[in-house]
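Take a look at this one; I'll ask things after.
Note that one protein chain of the assembly has been removed; the remaining protein chains are unaltered in position.
Letters A, B and C mark the chains in the order given here, with residues in each chain numbered from 1 onward.
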Amino acid sequence: MTAVTMAQALNTALRDALREDERVLVFGEDVGPLGGVFRITDGLTKEFGEERCFDTPLAESGIVGLAVGMAMGGFRPVVEMQFDAFAYPAFEQIASHVAKLRNRTRGRLSLPLVIRIPYAGGIGGVEHHCDSSEAYYAHTPGLKVVTPATVEDAYWLLRDAIADPDPVVFMEPKRLYWSKEEAALDARGARPFGQAVARREGRDATLVAYGPSVPVALQAAEVAAQDGIALEVVDLRTLVPFDDATVTDSVRRTGRCVVIQEAQGFAGVAAEIAARVQERCFHSLAAPVLRVTGFDIPYPPPKLEHAHLPGVDRVLDAVDRLQFDDEPDVLHLAQEAS
Amino acid sequence: MTAVTMAQALNTALRDALREDERVLVFGEDVGPLGGVFRITDGLTKEFGEERCFDTPLAESGIVGLAVGMAMGGFRPVVEMQFDAFAYPAFEQIASHVAKLRNRTRGRLSLPLVIRIPYAGGIGGVEHHCDSSEAYYAHTPGLKVVTPATVEDAYWLLRDAIADPDPVVFMEPKRLYWSKEEAALDARGARPFGQAVARREGRDATLVAYGPSVPVALQAAEVAAQDGIALEVVDLRTLVPFDDATVTDSVRRTGRCVVIQEAQGFAGVAAEIAARVQERCFHSLAAPVLRVTGFDIPYPPPKLEHAHLPGVDRVLDAVDRLQFDDEPDVLHLAQEAS
Amino acid sequence: MSVKALRQAVDSLLPSLVPVRFAAENGTAVKSPGAYTAPSDELLREAYRRMILGRRFDTQATALTKQGRLAVYPSSRGQEACQIAGVLALREDDWLFPTYRDSVALVSRGIDPVEVLTLLQGGWHCGYDPAATRVAPQCTPLATQTIHAVGMAEALRRKGEDSIAMAFIGDGGTSEGDFHEALNSAAVLRAPVVFLVQNNQYAISVPLAKQTVAPALAYKGIGYGVRSEQVDGNDLVAMLSVLTAAVEHVRSGQGPFLVEAHTYRMDAHTNADDATRYRQAAEVEKWESADPVARLETYLRGRGVIGDEDVEAARTAAEAFAAQVRAGMNAETEADPFELFDHVFAEPTPQLREQRALLASELHAQED
Partner (left out) sequence: MSVKALRQAVDSLLPSLVPVRFAAENGTAVKSPGAYTAPSDELLREAYRRMILGRRFDTQATALTKQGRLAVYPSSRGQEACQIAGVLALREDDWLFPTYRDSVALVSRGIDPVEVLTLLQGGWHCGYDPAATRVAPQCTPLATQTIHAVGMAEALRRKGEDSIAMAFIGDGGTSEGDFHEALNSAAVLRAPVVFLVQNNQYAISVPLAKQTVAPALAYKGIGYGVRSEQVDGNDLVAMLSVLTAAVEHVRSGQGPFLVEAHTYRMDAHTNADDATRYRQAAEVEKWESADPVARLETYLRGRGVIGDEDVEAARTAAEAFAAQVRAGMNAETEADPFELFDHVFAEPTPQLREQRALLASELHAQED
């Protein structure tokens, strides 16, 4: 085991997939000689040639549409959208074709393709480079949506996504690209695709998180532990399919739950989780399921992103509110504000 | 007061807006001489000329982008996307520009434009013509999202949307186009933009609905009343801004809540509502907030849409479950299924 | 490059100044354009049979909408020469990417007409098996299929097959960004794909003049370095001749080809549309006299390629086919609601299994 970054793990996953299955292709903007703006495809063109890893014209709808056609033709394309907001031009192809083709053909055509999207913020990016867009995909039936939080998961979830018979939107938390971990990328991890995992155990409350928010949750749990509060941290790993069992089991034990999501809150994935948890664990809950999210604003400029991002303090504030009564503080604040 | 359809009310709203404000323009696909595939713009080109109501080339991103430029230039464009799924090509323009321009310019530019989208199903439409896409917009900060359920609201909410300084995505439940009502379109309705309304009062549980689901909720309440259960029905009218006060007041009184949404459930607007309600009313709740939604499947073909759409029975089943324990039936069913 | 070579390169990418035509509107032969050769008589006889059959299928489908047996039908009447030439120019192992309007092409390709009409009947999607027929599902989101065709063409090329892809698209569809991206990626990849624009003068109610002010849609080719041609789309002979050349060009690895067929949508957009709201009867009449089926018949009779017997035989076959369509559409197809959960993914997710169970309990309750 050596220490590798998430970026390296993703690169290795692509390399191994290209090696093992000649139907796998990698394409997109700047993924060839440059190796991608985040270097996730570094060296692939050199090793596998332009036929297997190549730059396309600059057109996201075209890239995804091309992947659809090639997948129909028997290949397994892995395409890169350069940044979250630059996948939006491909939205029609994703929502109307990628998500629906199997269903429209009554299962006669499969679309084994992966759309990789570096997403979310925390890297001081300028406008349009830091959107958290996972909810758009998670809300679209027919798409699997995955987002790793650890180096090992980055590798295995990407391998699983490429091997999957269905289209997968693979959301890469760009701020974790440089996170480093001792990781075994050469032996099959035990954890199946679609299964969440408790990254830390605790009896007092459950923090549910995914992607970029998992390290925040873990940090918060660390701090809380110093105050004697034992927080369990569940990392979802895949948003679709959703692992109800792991989440529900945890919350039934702890009786309290905070859901963390970096995206703007309104109608995001955290809303889904909060809704599900209270539906399924209502009588075990000692407090409402709270959400800690970004604000309902366009992603802010670098100088202000710290104010927007749900950090350890915001999570701990929510944990504090788990003990109390009917009216979360936010309501008092709302009354003050209006 | 005469009986008018929602389609006529929308048509009158456009006509009145065109008359009262010369900056208002209507454009899109087939909105000119044809009057739109749903005839919402019927007669406008004839009355106001091609300069005020016109057909564009067939390009949704172009239509929305054109509206952005014209709004920057001082006009108030009202554009029509022909069907829900055909707004997807414009997603980048909507998410990256329409929603963000005011913010990107620090408030120096306003974008007073309206994007009208006939949405949802129940009319036997073929594939791609029945998507419930409201969550995509509601989740995007910077967009107001409106959906009328009554003829009078259709008129006034559209007038309000056109008068609004901010971009409004105006979702028209296409199955209600032909619903008829005695409606006063010539005197200002009392209800402000942004405010929800209880369409029916009741003490036993609150049904929260919007757009095409409001009539379903009302029907369910009617049936329930025969069994002695008094259901309150809240029509949200605008999804963004969201009227927490009306919803919260109701649920605190009734102690039970079912949220109804035609769209696929996962990470939809109903999830947001359920999450908010339990956050704010937890200690008043006698049962979990339940959701009644479409399934997480691509919108089905006409012959099967009845099975997908949340109808009166599905709502009443949920109401039945409001009385019981920790594990909604759905969990037992899941265990059976697996 | 020398200026002369540049000029030649540019000229090679421009379409003919006027649409290629072999038969005049009244069916008499015109001097055929040098570059294209007429199809063989045998092929033309086959084309004729298909034209008669295609037209009959189309009028039958329209009739079925009136009887409520079809929910909606976008008619191909007037566009048969485009669609049938497209199909005839392809081999069986080539792929076709049609739109909602191309039912006649699909029938001509040999797909069971009941399967072709499944979707329009309100039933389970797409109807036929795209993998077996090498015909993609009829596509509604405009222009999106053109990129799929490029991807498929590229896949075929990479697999070393010498089969190709052909994408159909309407005049309105050419305004969409996806058409642009498809042409460009096809050109850059040198993908073996033919784009056939059926310019039927309308996008629902919007006439061509509001869609483009280009001299012709075929002039879009040069902006991508794509060879292009414009053809009289109501002249089967010209269509078949040009499309055969285009397919050959593409199959031989010379890159994509764009063909614009000037034709006319003789019926309304669909049976649900009212075309009198936006176009004059005189215009429709003018085009009725340029009818592709009648024109082909006159042309072939005039050249002695077909006679009364052929005409009679084609009509009889077409009637039999129409009867078969009627019979097929009378058989009510079952739609199983539980199948809704089966094809969202290869394996339903736990969430879909729950939802399936919920539906089962609902249906069970209703039976009680």
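Rule of thumb we're sticking to: a residue touches a chain if its C-beta (ideal position, glycine included) is under 8 Å from a C-beta of that chain, and two chains touch if they have at least 3 such contacts.
Predicted model, so just to flag it, every value in this text is computed and none were measured.
Participant: The chain left out touches which of the shown chains?
Facilitator: A, B, C
Participant: Looking at the whole complex, which of C:G110, C:P215 or C:G307 touches the chain that is not displayed?
Facilitator: C:P215
Participant: In the complete assembly, which of C:T99, C:N184, C:S205 or C:N234 touches the absent chain?
Facilitator: Only one of C:T99, C:N184, C:S205 or C:N234 touches the chain omitted from view, namely C:N184.
Participant: Pick from B:F48, B:F86 or B:F242: which residue touches the chain that isn't shown?
Facilitator: B:F242
Participant: In the full complex, which residues of subunit A touch the absent chain?
Facilitator: Within subunit A, the residues touching the omitted chain are 29-30, 32-35, 37, 55-62, 85-86, 88-89, 124, 126-129, 266, 295-298, 300-304, 307-308, 313-314, 317, 329-330, 333-334, 336-338.
Participant: To test your reading of the contact rule: which positions on subunit B touch the chain that is missing from view?
Facilitator: Here the touching residues of subunit B are 51, 56-57, 59, 61-62, 65-75, 89, 92-93, 96-97, 101-110, 141-142, 144, 165-166, 194, 240-245.
Participant: Go through subunit C and note every residue touching the omitted chain.
Facilitator: Touching the chain left out of view, subunit C contributes residues 3, 6-7, 9-10, 13-14, 17-18, 175-181, 184, 187-188, 210-215, 217, 219-225, 255.
Heads up, the rule we're going with is that only the chains that are shown with their structure count from here on.
Participant: Give me the ID of the chain with the smallest distance between its Cα centroid and the all-protein Cα centroid.
Facilitator: Smallest offset from the overall C-alpha mean is found for B.
Participant: Could you grab the centroid distance between subunit B and subunit C? Build each centroid from C-alpha atoms only and quote it in angstrom.
Facilitator: 36
Participant: Taking each chain's centre as its mean C-alpha position, how far apart are subunit A and subunit C in Å?
Facilitator: 41
Participant: Using Cα averages as centroids, what's the distance between subunit A and subunit B in whole Å?
Facilitator: Those two chain centres are 29 Å apart.
Participant: Where in subunit A do residues touch at least two different other chains?
Facilitator: 61, 89, 92, 96, 103-104, 141-142, 240, 242, 244
Participant: On subunit C, where are the residues touching two or more other chains?
Facilitator: 124-125, 141, 177-178, 344, 349-351
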